[in-house]
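For this depiction, one protein chain was excluded, whereas all remaining protein chains were kept in their positions.
Moving on, here comes chain A:
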């Protein structure tokens, strides 16, 4: 076992105790990146010099006492490329931001670095987080470390693949309709989307503002807890940021049988790959064996979730992406006049999926259509939220598959956007309702990972994390791909 096999908590503990230097941890991560990233293409940008310099500074200048107060001391971390950084480029996977350098750091970046984390680079993603496969990046696809011919899921595919391939123990992703949990499931790692408003969005390049939420991806539940403990803080720079109790630094041990767990019938119907179903059923059996009372419930408005999501998210996106106009930063393609400069810039700068969603959203907000589309979608959103309110009167947590199928082949869904949209069917509901959702790897089938999703009431991250941790304890230790590296 080398340092790359350690999770973030173990890495920080070793660095804090002086058993290993931060520089050694970072060097190991960089060397793993050198070996695997050219094939996996999880990172868009790696800043080895900066990472090593920060690690060495920590090793040479910080006392053991100081390091003991850094919960992520020396932990190599990857950041999805839609979180802005002053020292590294930020592209959000888009050509329109090629070469863009932010004048400020995202709040999460500041918080992680204050906690001793060493940011090694920025990870690939679907352009502006629009996609479920990380194929819609202007900078090439990311491959699933379990099967290099398959997608890692998206849009935080780079972050998930980097963690799965053990390039880093910890990465940040963002989740608007499943963009943390889906790639976590496809890559066999843990990922959590916190309650809306838990983590500051300041410095997160907006896709759909009322749905976007930042969260960690890692190889253990305790890593998720420790990271959320640090980044789920009220931020005066984000008016939607909640001022709530801090998430516990470590999951509290929970007896699973004390929990009432709901199984929504809408998430276990047709359309689930039988192989996925088998692994999920096996896990549910384990829970039953542990004395958990699995309660059938119904979330009746689930079937409207995708339609609702694909009105609200593109509507907000069409507005959020208007600022990329070639005037102040990023790409500018000249034209005969102002209108043509706008047209040329956006025509060349945005990829096809982004254009599709801008068109969808612009249409949904247009005069004469607003009531029928956007307003109606907001009403359905309220109904979906009420479904969960009702359910959480009967159960403490809800369990579902994270995604209905196994990672698909690169290019397989290129020509069928609707099929791609349906990938998010089990994850969009928590975004629409603003709830926490966690994807947990529960085993492999045909060499590909399967994920289980935990959903909880608003602000119940501690409960979600405790349950996932308890399940983690009774499942066999997960395996990790590319154990021999890439030849």
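The rule is simple: a contact is a pair of C-beta atoms (placed from the backbone, for glycine too) under 8 Å apart; a residue touches a chain by one contact, two chains touch by 3 or more; residues count from 1.
Note that contacts and distances are computed from a predicted model.
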item	value
Among "Iron complex transport system ATP-binding protein", "Branched-chain amino acid ABC transporter permease", "Aspartyl/glutamyl-tRNA(Asn/Gln) amidotransferase subunit B" or "Formate dehydrogenase subunit delta", the UniProt name of the subunit that does not appear here	"Aspartyl/glutamyl-tRNA(Asn/Gln) amidotransferase subunit B"
Residue among A:21, A:39, A:209 or A:290 touching the omitted chain	A:209
Among A:150, A:166 or A:201, the residue in touch with the chain that has been omitted	A:201
Among A:7, A:113, A:127 or A:316, the residue in touch with the chain that has been omitted	A:316
Touch list for chain A against the chain that is not drawn	82-84, 90, 92, 97, 100, 102-104, 106, 201-206, 208-210, 236-240, 315-316, 318-319, 322-323, 325, 327-329, 337-338, 342, 362, 365-367, 370, 374
